[in-house]
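Coming up: subunit A.
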Amino acid sequence: MAEPALLEMHDMVKRFPGVVALDHAQLVLQKGSVHALMGENGAGKSTLMKCLFGIYVEDEGTITIDGAPARYSSPKQALDNGVAMVHQELNQVLRRSVMENIWLGRFPKKFGLVSTGKMLEETRKVFDELNIDVNPRVQIGKLSVSQRQMVEIAKAVSYNARILVLDEPTSSLTGEEVEHLFTIINKLRERGVGIIYISHKMEEILRISDEVTIMRDGQWVATRPASELTTDEIIRLMVGRDLSNRFPPKTNVPAETLMEVKHLTGRYPPACKDVSFELRCGEILGVAGLVGSRRTELLETLFGVAHRGEGEIDLSGKPVANRNSRESINNGFAMLTEERRATGIFPLQTITFNMTIANMKAYSHFGFLSGKEMERDTRRMVGSMRVKTPGTKTYIKSLSGGNQQKVILGRWLLTEPDVLLLDEPTRGIDVGAKYEIYQMIIDLADQGKGIVMVSSEMSELIGICDRILVMSNGRMAGVLTHEEIESEQVQETIMRLAAKYI
Partner candidate 1 sequence: MKKFLVALLAGCMLFSLAACSSTSSSVPASTPASTPNSTPASTPASTPESTPASTPATDGGDPITVGMLIYKYDDTYISTVRSAIETYTAESATDITLDMQDGQGNQATQNDQLDVLIQKGVDVILINAVDAGSGQGLADKCIAAGIPFIFFNREPDHTVLQPLGEDGEPGDIVGLFVGTTASEAGVMQGDILADLWESRPETDLNGDGTCQYLVFKGEPGNPEAEARSTYCVSEMEDRGIPGEDVNGAPLVANWMTDQAQSQMEAILGAKQGEIEAVYCNNDDMALGVIAALNSIGYNNGGMDEGNWIPVIGVDATDAGMAAVESGKMYGTVKQDGDAMGKALVAVAVNAGHGAAAPYVDGTGYELAEDGVSIRIPYSPIS
Partner candidate 2 sequence: MEASTASKRFTSDKVREFFLTYALYIILGVMIVVVVCINPKFLYITNIMKILQQASTRGILALGVAGMIVLAGTDLSVGRIVGASAAVTASLVQSTSYASRMWPDLPQLPLIVPLLASIAVAMFFCCINGFGVAFLKLHAFIVSLGTQLIAYGVTCIYISSQAGGAQAISTFDQNFINLVNGGVQITGDVGIPAFNNITIPYLIFYFAIAAVAMWFVWNKTALGKNMFAIGGNTEAAAVSGVSVKKNIMGVYIVAGVLYGVASFLEAGRIQSVNTQTGLNYDLDAISGCVIGGVSFSGGVGTIPGVVIGVILLQVINYSLSFLGVNPYLQYIIKGLIIILAVSIDVRKYLAKK
């Protein structure tokens, strides 16, 4: 009889009120291998992992590790038994130091007291081994999202786990950092660690993983060696239909100049420096750059959320002050924020609330809000954007990421903006929903709106943008024209520009 696999999960069933999240799902992980777990959002990947990690209790099914039954009642027990997990949401205590976050729950002690010295030393050891350049004493909330993600990965590694679950570890990493992560993963694989890798990024999956398990609607669909799969094949298995084209056809045509930005500089660091560009009606302007290149800061300065130091913004030839978001909204600007969960949605409010909150002025008659008009607009947007929801009274929290993003996009569309600033509009959204968001962006441009879109996914910038502005260390490194985007060397050009001022 063959040696049992490192981890086997069979016939896993988990029901939530009204939903079957796992429907006889299965997963077999071999020692010293990377196993990709794929599926659209809501396919049950995270639920399956949460059952393993002791956050959820499965209703049916068996979990064995090295052939022995493994049933953990809490994350602590899972961690003690060599199962570590990097969660998709960065669960960190932002006001505490990096090292405290890493050793939380198992502080190194001396004479019963927590030893800061030992903690620092241990942290340095882990960081050195993984080549991570972060000061362990600094408050974690002051790090960039990608640094925080690397810290989270280092934390999981530091448990010396036999099984390591990485849930969307690269969602906010740059290309370079992804390479770094892969080096770490390879090192762990050589040590015999079994790694479960959840991601939406096909290219990464095909490069790093040994096997791929695909799930759909809580069910197991297929497990294949990665070498036998192609991107299209994976997508077909995931969505259950062909999706040969990842981007909708571009139908928008840039027209006359809508906005002109001159020497825009933020006041408080980190800030963008001396950025000048113009945006046309019906144009989609991409903003590329490495993490830390202050693309978000550029959008925030445009929108007035961050203080403007110097520079001028002209809209249709007239300068606008945009001193705060209210003023910017009145001037016809709208902004979709990067961290949807933190700064976008009101989780325990209805779709209607979330959809109309930025546009209350329009529903106010003599100081009273018209519920009927709000409902009418919400229904219209839900319909036109194909938001999948049981109704407008549903809490937005219970929608999938893609549908949440549609609602927020809808919120801004209701204010009828001229300029839309989109910060990572497709982050953490599954392939099918991404396509719909792209289509929506292109439709908006078609209606003559100007769109500035920040993204870390180069393929989507290349796929739907008319021009791409590249930021490097807070400054503008260059703008790629439509012809340059069409050329073969586009990726190389962007990378070169992105490193220009570093």
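The candidates were selected such that all candidates are chains of the complex that A comes from, given by their letters.
In this text, contacts are C-beta pairs under 8 Å (C-beta built on N, C-alpha and C of every residue); 3 or more make two chains touch, one makes a residue touch a chain; residues count from 1.
Computed from a predicted model, the values in this text were never measured in an experiment.
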item: Selected neighbour of subunit A [touch, this complex] from 1 or 2; value: 2
item: Interfacial residue positions of subunit A with respect to candidate 2 in the complex; value: 53, 55, 74-76, 79-80, 85, 87, 89, 91-96, 100-101, 104-107, 109, 112-114, 116, 155, 266-268, 300, 305-307
